[in-house]
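To start, the structure itself, in C-alpha cells.
In this view, the complex is presented without one of its protein chains, the others remaining in place.
Coming up: chain A.
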Amino acid sequence: MSRFDFTHPPFDCLSAAERDTLEASADIVCYGDDEQIMAPGVPVDTLFVVLKGLVREMAGDEVIAVYRERDAFDARALVAGHTAHRFVVHEEALVYALPRATLLALTEQNARFGAFFYASVSQKFGALAERSGNREWQTLLTARVRDVYAKKPLFLDGEDSVLDAARLMKQHKAKSILVRHGRRVGIFTTSDFRDLIIDGTPPDTSLGTLCRFDLICSELDDYLFNALLTMTQQNIQRVVVTESGTPVGILEQVDLLSYFSNHSHLIAQRLEQADSLDELADIAAQITRLVEILTGHGVRAVQLGRLVQTLNARLFERSWQLLAPAELIANSCLLVMGSEGRGEQILKTDQDNALILRDGYTCPELESVCQAFSDALARFGYPPCPGRIMVNNPDWRLSESAMRDRLYHWVYLPDRDAQLNLAIFVDAEAVAGNAALLERCQDYLQQLLRDDDSFYHRFARAIEQFDTPLGLFAQLLTRQQDGQAMLDLKKGGIFPVVHGVRALALQYGLKERNTFERLARLAESGRLDKELAGDVAEALSFLLQLRLGQGLAALAEGRPSGNLISPARLSTMERDLLKDALGVVKRFKTMLRHHFRLGSL
C-alpha cells in the first residue's frame, strides 16, 4: 500500500511485502525546532526517517552530520541500542518512526538490508565491497569470454556473394564473418580470400558453397583461458562465440592477447626488458589501461594502489637506469615521495621525487640527467609537480649532509613550505640506487624529533587547514563550479586522514609508509582505538575509490583527473556512504585535535 516513498537506501532492498510490514509498524512524529530526539543515556528503540525538515547529529558541540528528507538516523545507534551523540531538530521535522524490533527482524530476514545496520561503519563499507575477484591475478584466470568479447557479429546469408562479404568486411574492418546457410552457420575469413584468388573463384560465387561449417566454438561463459588454449592447440586465430550453442559472434586472437597483455605480470616483464624510453612510455600508458580494466573487475582502490606502486617503482627505476650512468646510480638514492611513496597514487597526479647523493660524490652530467628524467616522467603522463618537487630542481637533489641540514631547518627553523616538505619526505620510498642514504636521513629525522611534542603539535595542525565538507545546513557542503555543486575529496577527507595518520606514524616512529599499514600498526600497538582505525581505513578506502572512479571517468572524457566530485552525480548509496565517510573523518579529526592538543595555542 506504500504510503511513503521507500525507494531509497537502505529500504530499496526490501521486498514489497517487507516494506508493507515495516510501514504497518511505523508512526509519524512531529518535532519542533531544537527538540532533542535521541541522546546519550536514553535507550534507542527507533530508527527515524526524515519526511520533512532537518535534524543534526551532535558530538558535544560539534555538528557531525545533518539529516534531511529521506535520510535515516541512526543505524548504528539502533543496533547498539544507545547512542553517544545527540540528535537535535534543526528545522521543524516530521519523521517516520520505525520500531527497533521490526527492523531487527527484517535485518535477519534480508541480508542486504541487514548490511546497513551492522554496528560499525567499517562493516557497512565492507558490505558494499562484496564483490568478486578481489585479487588481481584471479581476474586473469577467472575472466570469461563475455568480458572481452564485445563486438557485434557480422552475419551474411549463404546466398550472398563473396563480393558482398568482401565489402562488408572492409566496411567494418572485420577479419571474419558468419554465414547463415539454411539451418547451419558457417565462418568465412580473410584467409579464405587468399585461397579464392589462388583457385580463381569468381566473385559472384555464393558464400554458402565456400564457407566452413566445422566451427570451433567457445561458450560466452567459458573461461578466457580455455579460449586461448583452443586457439593455440588448433593453431587458429579466432573462435566462434556461442550462447547456449547458438553462434553470437567471433573472438579474435588479437583481442584476447591485448586483454592479457594488460596484465600486471606481463607489464612487469615488459618493464624489465624495455630498453628505450619510447617503450617505457608505451608501458606507462598500459598501466593506466590496467587500472581501468581492474577497476572494471571490482578490484578496489587500496589493492590497486599497491599494485600500481610496484609497477611505477619499476618504471621509475628502469627510466633512471636508462638515463643515469651506473656510477651515479650507485652513489645516489632516487626516491619517490608523497602519495607515490605511500602507494596511494593510482592515476598519475604528480611527480614528487628527489635524489640524495653520497657525500663527496660529484657527477658532471647530474643536471642534464635529472632534467631528462623529469622530462621522461612528464612524457609518461606524470604532470610536473606545481611545487617543483622534482629532481630537475636543485633544491631536491642534495648530498646526504645537505639533506640533513635541510631536515634540521625544516624542524627547527621552519619557513612557509617546511611542513609540507616534511610531510612528503616522511612518506618517501627509495626506488633506485642506494636505499641506505634515505634510511639514514629518515633515522636522523626521527632523532631530531624525539620527545619534541611541540613539533607534532605544529605538524598535525595542517589537518585544520580545510573544513570537512559536512556542515550544518546541508549534508554535504559543496562549492560551485560551472554551475555544478562540487566537493573536494582531497581537502575534505583524504588529506586530513592521510596527514593525521602520518603525524601519528611519525610520532611513534613507524617504518610503514602506506596509510592503511600505518593504521593497522597503530591499532595493533594500541596507539589508536581499533574500531576507529578500522572505520578510518574503510572511510579512506571509500574516498580513494570514489576519486579513482571519477578520475577514470574524467580521463575517458579527456579531462585531467582531479579531486573535485559532484555529489549530484553519485548514486544515493554512494552519497550515503560519502556522508558516513566524512562523518568518520570528523570523528578522527576530533580525536587528533585532542591527541595533539590542537585546541591550545
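For this structure, a couple of remarks:
To be clear about the criterion, a residue touches a chain if its C-beta (ideal position, glycine included) is under 8 Å from a C-beta of that chain, and two chains touch if they have at least 3 such contacts; residues count from 1.
Everything that follows uses one rule, which is that contacts and distances are computed from a predicted model.
Protein name for the hidden chain, per its UniProt entry and selected from "DNA polymerase-3 subunit epsilon", "ABC transporter permease subunit", "sn-glycerol-3-phosphate-binding periplasmic protein UgpB" or "Aspartyl/glutamyl-tRNA(Asn/Gln) amidotransferase subunit C": "DNA polymerase-3 subunit epsilon". Within the whole complex, the absent chain has one touching residue among A:Ala16, A:Leu94 or A:Ala330, and that is A:Leu94. Among A:Cys13, A:Leu51 or A:Leu448, only A:Leu51 touches the chain that is left out of the view.
When the missing chain is restored to the complex, the residue among A:Cys13, A:Val29 or A:Leu420 that touches it is A:Val29.
Although one chain is not shown, part of chain A still touches it, namely residues 2-5, 23-32, 51-53, 92, 94, 97, 99.
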